[in-house]
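Yeah, one chain of the complex is gone here, protein chain that is, but the others are all in their spots.
As written, the chain order gives the labels A and B, with residue 1 at the start of each chain.
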Amino acid sequence: MKLMKTLLLATAMVAVAAGAAQAKQLVYCSEASPAHFDPGPLTGGNDFDATSHTIYSRLVEFAPGGTEVTPALAESWEISEDGLEITFHLRPGTKFQTTDYFTPTRDLTAEDVVFSFERQWKEDNAWYAYLEGMTWDYFQGMDMPKYLKEIVAVDDLTVKFVLNEPNAPMLANLAMDFASIVSKEYADKLEAEGNMAAFSTQPVGNGPFQFVDYQLDTVIRYAAFPEYWGGKQPIDDLVFAITTDPSVRAQRLIAGECDIMPYPAPADIATLQADPNLTVMEQEGLNIGYMSYNVTEAPFDNVKVRKALTMAIDKAAIIEAVYQGAGQDAKNLIPPTMWSYDNETAADVYDPEGAKALLAEAGVTELTTDLWAMPVSRPYNPNAQRVAELIQADWAAVGVTANIVTYEWTEYRERGKQTDRKGPFQIGWTGDNGDPDNFFATLFSCAAIGVSNYSMWCNDEFEALIQEAKTTPDQAKRTELYTKAQEIFKAEEPAMTLAHSRVFMPMKKTITGYAMSPLGNHSFKGVDIAE
Amino acid sequence: MSQIQATPTPIKASTGAGFREFWHYFAVNRGAVIGLVVFTLLVLIAIFAPLLAPHSPDQQYRDAILTPPIWDAMGDPRFLLGTDPVGRDMLSRLIHGARYSLFIGLFVVVGALFVGVILGVLAGYFGGWVDAMVMRVMDIILAFPSLLLALVLVAILGPGLFNAMVAIAIVLQPHFARLVRAAVMAEKNREYVMAAKLSGASHIRLMLVTILPNCLGPLIVQATLSFSNAILDAAALGFLGMGAQPPTPEWGTMLATAREFILRAPWVVTFPGLAILITVLAINLIGDGLRDALDPKLKRS
Partner (left out) sequence: MLNYILRRVALIVPTIIGISLCAFFFVRVLPGDPILAMAGQHGVTPERYEILREQFGYNLPIWQQYFNYLGSVLQGNFGISLATKRPVLTEFMTLFPATIELALVAMIFAVVVGIPAGIFAAVKRGSWFDQVTMGIALTGYSMPIFWWGLLLIIFFSGYLGWTPVSGRIALTFFLRPITGFMLIDTLLYGNWAAFVSALRHLILPAVVLGTIPLAVIARQTRSAMLEVLGEDYVRTARAKGLSPRRVVNVHALRNALIPVITTIGLQVGLLLGGAILTETIFSWPGIGKWMIDSISKRDYVVVQSGLLLIALIVMAVNLLVDVLYAVINPRIRVK
């Protein structure tokens, strides 16, 4: 019986699909399966592409292809004089998606906004732990519980965020994926049915595309949401074809099995560029690949040793061999596209003789150290193992013996955080929200030691500058503070800043309207296929 | 990866005549002789690798990254088979890689043989609960697909060549245990064993000196098979990133780390694969020859 029903339903669906043969379909060869479809607890870029950028919207959103915060579900907002209250005015008449599993009866209200955050925040909220073992990674990671005092629904279309202290990056935080707005009406329905887990498998939002179907590890299907607040999308069907191997993705694109793909292997870029049917968009990535010295470990506690070891590395060779041209030498911690970037900083020079002299000056003759290499490919460092092999050879030339060590990825980071870790540690970062604070404070503040400050570096002067910048609303003043911070960073060399990678996005020539996001996410809002 | 059942039949005590007879049957098989020649060459290459290799396998020529093989128009006479993504000479790495592959095969076979023979002899000779225990453990190991089990073991022990070899040895060892057990059970009630027993031979002497040499034939065949399986499995683990770690010039690892270049620089992927294929093929040819020569059933026809 059940089989018959499925069969009939499916036949009907095929008929519909056949009838709508003219429907515009865009196939995106995505790099990994999403864990599920609730953006709140998710952490991976691939998770967000499949959820927050398709199904959901936020109060404010980053402009397409930028990091500038623009109105979205909130048409406008005011920040109080003391910087402690942000009041959002919601867009009236905003619809939630109608799917086979849920039909909304009301439009978006302030209640939905309050629910979207309180479920991540208040432990007594029924949804705080609705999936086994879940954590609200970004809500915690962006320190929201520390800054938020309360969120008040003033009326149906007005919602007020009250803060404990002024926080310059807060607005940008609210544009991040974890801050996606969900439907309280849908949540209530599932709670009443005792089927809360479905919230993560049958999503409902008010983003440009609505969820149709997901076949585990294979394909996700979306349809344009006709009543999207920003207008119906030009394409009718959006398909994510999950293809984990980058070379296979490139092959599929060349063979026409998909229209657009992220993260090509550096080795394939030239081939893709040469293909007459394809264009390869490219952009500076908002990222940094670096190698942290443990400044509490001898002899890396000596700034001369750190300088010398950096000097001994042929960064240009690494960028050619590993990034294969898709990277840019990093002289600062933050990438050049970010405001407050200090262009005056002098780039590291490759000088093995100078390095030897400096090591001798520091009294280091025989040095044997571990050299950590990540086991995975990351946008900011496509192949840390290969980087390590190159550094190993460079250091050997100045009399430093390096043993390459690696662990499984979570284990790797866990061990890297230990304050007594031995040896320089390769790692990197992709910006979350385009604010410099997201680099400086997250990676090198004193509070981040044991969390994400892999250099164990706590410099009073640097710390004072970045803390002041965090609470200063004026961008010009902040730029000044961050510039000083970058000078100190360079002088102290707590880490060797290796490269900012360029990000490539190969696609068919017929695709129009795609904007690459510096934040590394992939959104198909406004994308069309030319006939 | 597969099991070719070798019949446990004794070869009579190996004397000069026995060897000549064996060689006679072995040499009939042309493939086996070719295999033996290739394998001998590989062993020589492995032994004399530092002398034969034109470059050090770790030397990075930064000015010659991904140089194609010499017959390509872009080739460089310094690098016969081209260079890899960090400018190391492929030929030199392949030559040194022979050391790893042969060592992996040897280590795994010796390890698996050692453990397998002990367990098999104990189970077969004593029977009863010893037999039941040992055989259940073997059943458990065999119930997991061998590559999957090896993967999990390596994940536990940590990726690396040594751990990969240990994992593969553990996975392959039940085949030896089963073989030896069957042979011992078949032999232990034969007259010559009885005679030895009556003349007061100890358990250990009976097991090792009297019974074991009589199931040598099938063991040798199984060892050859395991040798090639070990090389393939280690390469597969290397390919999945769980075997030897770069910059070790192990063939499977070389293949895995260069996989992204399959379109741009096919030689970095083709040659290591070819090296694995040739080595394994040579060993399997020898294995076939050995089986024919040691299995009297086939001699008849």
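As a working rule, a contact is a pair of C-beta atoms (placed from the backbone, for glycine too) under 8 Å apart; a residue touches a chain by one contact, two chains touch by 3 or more.
Note that the structure is predicted; figures quoted are calculated from it, not measured.
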Chains in view touching the one left out: A, B
Sole contact to the chain not displayed, among A:Ile86, A:Ile242 or A:Met516: A:Ile242
Option from A:Arg252, A:Lys304, A:Lys356 or A:Lys422 whose C-beta touches the chain left out: A:Arg252
Option from A:Lys24, A:Arg221 or A:Lys304 whose C-beta touches the chain left out: A:Arg221
Residue touching the undisplayed chain, where the options are B:Leu232, B:Ala265 or B:Ala293: B:Leu232
Absent-chain interface as seen on chain B, which is shown: 1-4, 31, 136-137, 139-140, 142-148, 151-153, 155-156, 158, 228, 232, 235-236, 239-241, 252, 255, 259, 262-263, 266, 269-270, 272-273, 276-277, 280-281, 283-285, 288, 297-298, 300-301
Residues from chain A at the interface with the omitted partner, ascending: 3, 6-7, 9-11, 13-14, 17, 25, 27, 33, 35-36, 42-44, 131-135, 137-138, 140-141, 197, 200-201, 213, 215-219, 221, 239, 241-245, 248, 251-252, 254-255, 257-258, 407-411, 413-414, 451-452
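As a convention for this text, only the chains that are shown with their structure count from here on.
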Gap in Å, rounded to a whole number, between the CA centres of chain B and chain A: 46
Contact set on chain A toward chain B in their complex: 246-247, 250, 265-268, 270-271, 314, 317, 320-321, 375, 383, 385-386, 389-390, 392-393, 404, 406-408
For the chain B and chain A complex, residues of the former touching the latter: 58, 60, 62, 65, 85-87, 155, 158-159, 241, 245-247, 257, 259-265
